[in-house]
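Only a single protein chain was left out; the remaining protein chains are all shown in position.
The block that comes next holds chain A.
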Amino acid sequence: MAVLELTNISKHFGAIQAVNDVSLSIEPGQVVGLMGDNGAGKSTLVKMIAGNFRPSHGNMQLDGRELVLHKPAEARQHGIEIVHQDLALCNNLTAAANVYLGRELRRGVGPFRILDYAAMYKRAGQLFAELKSETRPRDLVKQMSGGQRQAVAIARTMLSQAKIVLMDEPTAAISVRQVAEVLNLIRHLRDQGIAVVLISHRMPDVFDVADRVIVMRRGRKVADKTIASSSPEEVTGLITGAIEQVA
């Protein structure tokens, strides 16, 4: 059964139709590449799933139940996690502090509760080990490489039982070796049965890691097919509009 199902979703801002009648469904443990040129509606679509915008029309279902989101925090409560393009990290805090930002662990009784540093370091360390990342929980994020920073942002999504992780251009500004690291992190999420939506401009990454590719152009979904049945050339054609639409 699909973990996330969108039916006839549209979003307009005044006269501008950003997303137009898009339907799609995503299975657990599936990596879906979401591609399209700038302004194709990828971000708007993702922001609706993340609770930043509400759809003008259509409906969303999570695990077969209607999903209505008023703000991003609600999306997180439903098990929808986002890795933002800028990663949303605080350089002045440690890796563990960043992983737990906004949902810090505390210990104590009643109103007398203090931060539980030991537990947060321990769990963050486990998550980094699981991700096979050379990231130390006590290090400041300021001193980290691009790949390590990605690991911190991704570890954040693993804190709670996420059902679906949305990743916005995770490989946009990092080195070749780090791209390989990030793709491994994505495979790791997939192996745990988490659905991953990978928004990317980079054709090789999508064809490397995704099971399916969805292409958007001018607010419409113009293709939705398995990676095996498509090719980078076809996807490029779909993105630019050289190929009008495929079933």
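The rule we apply is simple: a residue touches a chain if its C-beta (ideal position, glycine included) is under 8 Å from a C-beta of that chain, and two chains touch if they have at least 3 such contacts; residues count from 1.
As a convention for this text, contacts and distances are computed from a predicted model.
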Name under which UniProt lists the unshown chain, selected from "Sodium/pantothenate symporter", "Cysteine desulfurase", "Manganese/zinc/iron transport system ATP-binding protein" or "ABC transporter permease": "ABC transporter permease"
Hidden partner chain, touching residue among A:I16, A:C90 or A:A242: A:C90
Hidden-chain contact residue, picked from the options A:A15, A:I114, A:V176 or A:A228: A:I114
Residue ranges of chain A at the interface with the undisplayed chain: 72-73, 76, 82, 84, 86-93, 97, 101-104, 106, 114-115, 125, 128-129, 132, 134-136, 138-139, 156
